[in-house]
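All protein chains but one are shown in place.
Coming up: chain A.
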Amino acid sequence: MAALLQTNRVKYECSCGLPFPLDELYFCRQCVKLKCVECTQQFVDNIICQGCFETATAGENRERVGRCPSCYMCPICSTVLMSRSINNKFRLQCTYCRFNTLDAGIEDQVDNDKWKFPSSPNAEFFQNIRSKMLEYAEFDKFEHERNPDKRRRSTLFLSDKYGLNSLYNQRKKSGYADRPEPMKVEYTKMDNVEELSLDEIMAPVENPLDIHNFSEQLQSLSSTKDRWLPEALPVLPRRTVRCGESENSLVKAEYNPLSITFRMRYLAFTYVPDIRMYRPPVITILTQSYVLIYVSNYSNGHVTARVTAVDVDDDSFVSSALNKEVVVPLPPPNTIQDIEDQLQLEGNIPSQVDISKPFYENIIFKRRHQAALTIPVHAKKIVDRNFLKLRMEVEYDNLAPAIPDKSMSRTSIDRNYSSSFLSRSSSMADTTIPPTPTPSDTTLNTSGSADKPKISLSHPITIVIDIGRTIDDNLYDCDMDGKVPSLPTRIPAEDVFA
C-alpha cells in the first residue's frame, strides 16, 4: 500500500538526521523526538514461522539453521507450499505458480509431517572435513596448553649403552597427545578436463527459459539445472524496538504469535501530522506552480501545525513564494462522524473553510482532521527530481497517551504518564499535560485554551517532498495566453477521497 500511495515521496527528518517516510518512524515520548530504525535498538523478542506460527527459542532456531522444520518454500516464487491430499497421500503444492513436489522428482508421501528432501550431495564429505578440523583444533588446544614456550628442544642423542633410551623416549612421549592423522578426505580431481567441442559451441539454445536466470541461481543454491527442490521456510523474528537514548520500548508485540495487537506501539503517525502530496504538480521554470499537500492529524488530541517553506541553495530544491508560516489547527479524527456524513449527505460534504478570511489564505480545504494547503513553487533548473523543503512545528493541546488500544487499562495509561511525562526534568516542566483525554473537537479551534498547557515537539520537523521533474516551458502545454491553468479554490469531497 505504501508503494501505491507513494508515501516514500514525503520524507521526515528523524532526530538523528536521516530522512524516512512517516510510516517508518517511531516516536519516543520520553525524549519527545522522532526515532528511526537507525537510532533505535532492535531486539529479537520471539522467533515465529510465518507458515505455521510455531515459535522457537534462540537455541532451537540455531539448531534448525533459522528455518521451520515443517514448512517449505516454493523454489520458484518463494511462497509457502500447501499440503494437498491426493489418493491418501500428500503432495506439496504452490498455489501461485503451480509448482509441486512431483516436479522435483519427489513422490507423494503418506506422512505429511516428515518430508525428506535430498540433502546436499556433499553433506557427508563436508561433515568429514568438519570433524577433521575439530580434531586439529583439539590437538592445537592441547599443544598450546602444554606451553611450548618452556619446552626445551634438546638435541641430545643418547646412545642406548645402558638401555635407557627407550625409557627416555617413553617418558618424552607421555606428555604428547595422539596426533591426529593428516587429512585423508578424498578430494576429487576433475576427469577429462577438455575444452568445449565444436558441436557444443555451435549447438543452438532451444529454449532460453529452461536455463535458470541469475537471480534464481543465487536464490536456490541447492537446486540444480534439472531439479528444483523446495527449501525449508525461513523463520522471522518478532522484534522489540527501543529508543537508543532513553531505552524506552517503542514497539512491543503480544507474546501470542497469532495476535495482531501490540502491548506497546508508539509510531510517529499517531503523534505527528501526516503530510501527503495530492498529485505531482507540473513544475516549470518560468511559470509558478502550486504544490497541493494534505495535512492530517491522526493523534488523539488537538494539534496545531505550523508549516513554513524553507529555501535551499541547491538547484534541485524549488524556491517557494510562501514567505510566512501557515497555521493549521487540526482536531483529532472522528471516524463515526465521517461515516455518518457519507451516508446522510451522500458525499456532498461542505468544506469548513471560509476563503474570504485572510487566515485561510493558503488553506483551500479543511474538514475535521484534514486540511489541504497550497504552496506556490518555482523550479530553478530542469532536473529529473525536484524537492520541496518544509519545516513544521507541532503543538499538542490536551494530548492523550498514544495508544487507543482497548487492551490497555486505565491504570497502565496513568502509570505510563507518571513514569514518562511527569518525571522529566524541570526544564520541561511546562510540558506536563493532564492525563484525561477531552472529547474530539470537530469545530474549528484556532488556538488552545490559555489555561491548558501545551506540549510541543522538542524540535521542528524538516520535511522533504519529492515533487517530480521539471518540465521544459517550451514543451509544456500552456493555454493560449501562456498562463498556467489556475488551481481550483475548492476541491469536492469525492476528489479528496478518490
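We adopt the following convention: contacts are C-beta pairs under 8 Å (C-beta built on N, C-alpha and C of every residue); 3 or more make two chains touch, one makes a residue touch a chain; residues count from 1.
By our rule, contacts and distances are computed from a predicted model.
Trainee: UniProt protein name for the omitted subunit, picking from "Alkyl transferase", "BHLH domain-containing protein", "IBH1-like N-terminal domain-containing protein" or "Actin-related protein 10"?
Mentor: Options "Alkyl transferase", "BHLH domain-containing protein", "IBH1-like N-terminal domain-containing protein" or "Actin-related protein 10" narrow down to "Actin-related protein 10" for the missing chain.
Trainee: Touch as defined at the start, partner being the missing chain; which of A:V65, A:I86 or A:L286 qualifies?
Mentor: The one listed residue touching the chain not shown is A:V65.
Trainee: I'm checking contacts with the chain that's been left out. Which of A:I86, A:A137, A:L286 or A:A321 qualifies?
Mentor: A:A137
Trainee: Which listed residue (A:E107, A:E195 or A:D313) would be found touching the missing chain in the intact complex?
Mentor: Touching the chain that is not displayed is residue A:E195.
Trainee: Even though one chain is hidden, which residues of chain A still touch it in the full complex?
Mentor: Residues of chain A in touch with the missing chain: 17-20, 37-38, 41-44, 47, 58, 61-63, 65-66, 120-123, 125-126, 128-130, 133-134, 136-141, 143-144, 148-150, 152-153, 179-180, 182-183, 185-190, 193-196, 198, 200-202, 204-205, 208-209, 211-215, 217-219, 221-222, 234-237, 239, 244.
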